[in-house]
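One protein chain is absent from this view; the other protein chains keep their places.
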Amino acid sequence: MELVCPAGSLPALKAAVDNGADCVYLGLRDETNARNFAGLNFDVAALDQALKYAHAHGRKVLLAVNTYPQPDGWARWTSAIDLAAERGVDAVILADLGLMEYAAARHPQLRLHLSVQGSATTHEAINLYRRLFGVQRAVLPRVLAIQQVEQLIAQTEVEIEVFGFGGLCVMVEGRCQLSSYVTGESPNTAGACSPARAVRWEQTPRGLESRLGGILINRFSAGENAGYPTLCKGRFEVAEDVYYAIEEPASLNTLELLPQLARIGVRAVKIEGRQRSPAYVAQVTRVWRAAIDACRANAARFAVRPEWDAELRRVSEGRSQTLGAYHRPWK
Amino acid sequence: MKLALGPVLYYWPRERLLAFYAEASSSPVDIVYLGEAVCSRRHEMRLADWLATARRLLEAGKEVVLCSQALVESESDLRALRRLADDNEFRVEANDMSAVSLLAGRVPFVAGPHLNVYNARTLALLVRLGATRWVPPVEISRAILTAIAAERPANLEIELFAYGRLPLAFSARCFTARHYNLQKDDCQFRCLDHPDGLPLRTSDGDRFLVLNGIQTQSARVYALLGEVGALADAGVDIARISPQAERTFDVVQAFHAALQGQRPAGASVRELAGLLPAEPCNGYWHGVSGLEMVA
Partner (left out) sequence: MTSTGWTVPAPVAWVLERLPKLPPAWLFAQALNTVLAPRLDPELLAALAGRRVRLRVIDARVFADYTVVGNGFRALGGSGTPDVAISAAAWDFLQLARRAEDPDTLFFARRLVIEGDTELGLRLKNALDALDLPPLDASLLAPSRVFAHIGARFFLRSSPRRADPGV
């Protein structure tokens, strides 16, 4: 089972490699990837350095080109694919059908991964991408219970990658337009959920308020753990009850499921967080490397060590964790 | 331009749905979309009921399309999808890639609003797989739609979501069940109590979203009636009206009148304003935040 770690910068990539990532995924500095934030990501020079560093250590680099090209920017997305092929990226992570068709036709040697943004939740969907483009791996949206993941894996030859840890999209990835409803930019079109330009934090007498495009998302009282200013993690009023109507600020953590994930044939576990700093990448990669190695050595006796749990909880959104959809009652 | 009645996105009792479609059969809509597009637990209507309704509408001269679900998770969801795909009597609207996979190369289908199509190349590929009509994502702007429509393959129709609360997101989690502290598997079908969804406000008191089971909608109503001329110029062949609990057929009449040029667009817009269940919005069409209303 491969450990796939995030990098929003060269130091983050080095932190991932140094701490035991098998693969590092990253994006270019534009809207061709789903973490298009100011100052984040890689230009061509940094990509070259990333490839050199990772390959020198025998690790892979995956380039996320996982937003949906629009008519006026088509060439920007195809250049990202061409660049990946030229520079020797180990695989591209794509969501758009047209772009996949382009990649498969133009660069038949380039390995294709289906992004979580492609919203493929069944073996029927994944096998279509296989038939059409020869996709070799698919990243599953965070919507399936573990039994459903198992059934899916049994019916496809495409390698399956799942999210193991990090920020949790409670909406089906690629199926959420909440951000564009409020800010005009969505992950699909602009590569950004809750773009920073639309975010305002303000310390008020009633608490720390977060607003997105002027919409009040949350108000944290003193000492209360905070979450990202995304609409799905906001506190709203429904029938005179104010609560986290969609989801509490929490990160996904599936460490305890590791032996099961290995048994059902999951080929790679992905850590979320390209927007986070090298310190986070180092901390989380180190824990997951140790856990995967322990699981590989003896899956039957695998147990989550308290210090792993504490380390992951500390870096979690709202300092709180969930098994998400893997655990059916969450739904 | 034709008028289509989108699928009922809420969970209405069977009698209400049957009465609604009886009214649809005598309304000036050209196309009616049937079926449960949101939640696989909803069962007031079985496939046989939908097919019977479809046949009645067909007899009344309507074109009928059966909708597949936007989120397909389980083997039983897939079985339901196969039954839909194997029924060759009516066209199917594919709302996820599982449906495309089952329909591709076999029968013509409608590429629904929940497929991510944002460029002409992706659209052309779907057309090669059998799509004969495309309903763009609700967040598409006039500029992007116009550019894609300019390159559209021959014989492809474009249908735009032109009225109704915007379906913005889907989740594995049911937010209506969550509101009632119930698990999704034991939701007690609380959606039945909310024929227009469960309203959600910000802590400031602004009407913001609507919870509809696993779907999240805008509280504001997308209303492109004032833009029908621009829709036609952009290449839209069909305007979709998404049913709301009240006065849907008055809205249909207002669109029909505007499309027929029976009265000036301004008069239709004023008439529509009186029919809306909430504030209007049209920002997506104008390339800005969806909730905005551009005059």
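Think of it as A and B in the order they're written, each chain with its own count starting at 1.
Keep this in mind: a contact is a pair of C-beta atoms (placed from the backbone, for glycine too) under 8 Å apart; a residue touches a chain by one contact, two chains touch by 3 or more.
Because the structure is a prediction, the values reported are computed rather than measured.
J.: In the intact complex, which of the presented chains make contact with the chain not displayed?
T.: A
J.: Just to verify: which one of A:H57, A:R197 or A:R296 makes contact with the chain not shown?
T.: Of these options, the touching residue for the absent chain is A:R197.
J.: Touching the absent chain in the whole complex: find that residue among A:F37, A:W74 or A:W330.
T.: Going through A:F37, A:W74 or A:W330 one by one, A:F37 is the residue touching the chain not shown.
J.: Please give every residue of chain A in contact with the chain that is not shown.
T.: For chain A, the residues touching the absent chain are 8-12, 37-40, 46, 195-197, 199-203, 208, 220, 222-228, 249, 275-280, 283, 310, 314-319.
Everything below uses one rule, namely that only the chains that are shown with their structure count from here on.
J.: For chain A and chain B, what's the span in angstrom between their mean Cα positions?
T.: 29
J.: Could you pull out which chain B residues touch chain A in their complex?
T.: Touching chain A: residues 70-75, 77-78, 81, 96-98, 100-102, 104, 114, 116-126, 137-139, 144, 147-148, 151, 166, 168-175, 178-179, 183-185, 198-206, 208-209, 211, 216, 218, 283-284, 287-291 of chain B.
J.: Which residues of chain A touch chain B in the complex?
T.: The contact residues of chain A facing chain B are 68-72, 74, 95-99, 101-102, 117-122, 124-125, 127-129, 132, 142-144, 148, 151, 170-172, 174-178, 180-184, 186, 188-189, 213, 215-217, 219, 231-232, 234-239, 241-242, 245-247, 325, 328-331.
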